[in-house]
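Apart from one protein chain that is not included, each protein chain of the complex appears where it belongs.
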Amino acid sequence: MEIKKIAVAGTLESSDCMVTVEPAKKGIELELESAVIRQYGRQIRKVALATLKRLGVRNARVSIVDKGALDCTIKARVECAVMRAAEHEGRINWGGMIK
Amino acid sequence: MKNAVGREIPEEIIEITGKEPFQGNYYRDDKPITLHGPTIRPVINNQKSKLVGSIREALEKCDAHDGMTVSFHHHFRDGDLIVNMVMKEIHDMGLKDIRICATSLGKAHSALVPMIEDGTITNIESSGVRGGIGEAISKGKLKGLAIMRSHGGRVRSIATGESHIDIAFIGAPTADDYGNLRGIGGKADCGVLSYAIVDGNHADHCVAITDCLVPYPNFPAHISQTKVDYVCVVDEIGIPSKIATGAAKPTTDQRKLLMAQYCTDVVVNTPWFKDGFSYQTGVGGASIASTQYLADIMRERNIRMGFGVGGLTKAMCKLLDDGMADVMLDVQDFDLDAVKSLKNVNHHRIPAAVYANPLNKGAVVNKLDYVVLASLEVDVHFNCNVVVGSDGMITGAQGGHPDTAQGAKCAIVICPLLQGRIPAICSEVTTVTTPGESIDVVVTDYGVAVNPARQDILQALKEAECVPLKTIEELRDIAYSIVGEPDKVEFEDRVVGIIEARDGTIMDVVRQIKEV
Partner (left out) sequence: MSNPNKYRLRRTMMFLNCQKPSLIKDPYVYKPDSIMLDLEDAVAEREKDAARYSLYHALQEIDYRGVERVVRINGLDTNLWREDIRCAVAGGCDSIRIPKTETADDVRTVEYAIAEAEREFSRPEGSVLIMAALESARGVINAMSICDSSERLFGIALSGGDYSKDLQVPISGTGVEFMGARQHMVIAARAAKVQCFDTVWTNLDDMEGFRRETEIIHSMGFDGKSIVNPRQIPVVHEIYTPSEKSVIFAEKVIKEIDTKKAQGIGVFTVDGKMIDIAFYDGAKRTIALAKASGVYKGDL
């Protein structure tokens, strides 16, 4: 999936995270800010990178400001931000690209 | 060397401090100790005035020097102005290597951080620290060691001479010119001076600071003229709105109400809930709500409370004022209603020593049936952590947690299973502050776990079928299944603080946080 513009998803409320996706020239650049970075930083990165991979995103600058979100929320926000940034419209591949 | 709660205490720490590792709750029971007295300068000359014009003058008259220990109390809570006021003067005098021995330090005291960084303050002894100071210590900025002690433990360390106070600074809502101090009246009304009484008894010098000088004699005095060297009048000793707040509005958070209900169900279905029972609880929403549920059941079953103790709130004092409790024993007032309730003849002030000192001839906590506590973390061994955040940063205080938990027949900890993504019930707490042997019941929003050492409680709750019982391991597993198992927080090797057990042994050490 090609990132065409900058897009944001999520909020800074507790248990949520705010994900910003921007076009980038080469590769994935992931920046993470989290109050639980010492305990869950590794896990959050892992989930975010796997989600990006599933979405077929090869080049993007992604920043996550995490407020204690569960994995399911991290995925949902990354997906939403990417879909917005890729200007995706129409039916969504539930259970495939979104998993 | 591993102590009784399985924590590794480095040999060098044992050497430097001369302390032993924690050996279990009753290690020092019945063992003789000698108490310590201060070196004082008597006032025989009736011409001498105790009034001084400034804190600087008081410091000079008390022979302030490098390396001395100064003490403070925290009855003014987040509204305290005394600590910063005195430390600024000490800093301006250019004194170094100061040891602070406080009953607690909080958010009001972040002004001390630069003094830690420049070597004015090199050692801190406190119930705990929050805010900027906690962060500074965790980041290794304090040259010496921070020692965290429970309220009872602090009295013990001062009374035995382990902590020697050179100058005690006692903020007093009212004082007369000869040093009779009361916690009540004035502008910074905090009700009691319970935590500072030991300072008066054992410090070499004692300076009272007040913003309300009253005619002699300010009686009945909570701290007597016989303990006080100097009285200093300043404009303001505290911010009233941050000292005793208005009573907390009853919580409407259903999760807290749910835990409150479980907690009350545990209390009323265990054998000590009978006429004359004793009780202590905290200031959290769930604690206050559970006190209200408890009051309903006391009314229904016609059961009276023999005594209530602790830091008091409106919810507890109402039991006294409504004639449902015989006596309240008070070491701290959290709201204005508790301060007001002091007018009741059965509402008594008690010193911290009477409340919780483990090494006297028996403290009030020993007579407690129930205590309801909170905790940042509880592990599968029932060890509690109330000082160090799950991220490794010092952020809380022991308070009376270890004292009351050990003393009470039934110690209940209320804590939501998850704090955001952080599992409060875990395999191993970040730092042990209260040993699992003191904790009997853990109440969460996902169910209630009973310490297997307390089969009597487990049996009673099983029979009553009143709460969803889980094992502590089940609670941890539920937590991990939701949020995932957390990675272990990484620390540097350097020990920055010690969690001291009530009796002065080492419960755990706190290490410097690793930068990420």
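General remarks:
The chains carry the letters A and B, assigned in the order they are written, with residues numbered from 1 in each.
Criterion: a residue touches a chain if its C-beta (ideal position, glycine included) is under 8 Å from a C-beta of that chain, and two chains touch if they have at least 3 such contacts.
What you see is a predicted model, and the numbers here were worked out from it, not measured in a lab.
Across A:1, A:28 or A:98, the residue that sits in touch with the chain not pictured is A:98. Within the set B:51, B:327, B:469 or B:482, the residue that contacts the chain not displayed is B:482.
Mapped onto subunit B, contacts with the missing chain fall at residues 252, 254-255, 257-258, 418, 445-446, 465, 481-482. For subunit A, the residues touching the absent chain in the complete assembly are 9-10, 13-16, 69-73, 75-77, 79-80, 83-84, 91-92, 94-95, 98.
Rule of thumb we're sticking to: only the chains that are shown with their structure count from here on.
Computed from the mean C-alpha positions, the centre of subunit A lies at a distance of 43 Å from the centre of subunit B.
Contact residues of subunit B toward subunit A in the complex are 390-392, 420-422, 482-484, 486-487, 489-490, 516. The residues of subunit A lying in touch with subunit B in their complex are 14-15, 35-43, 67-71.
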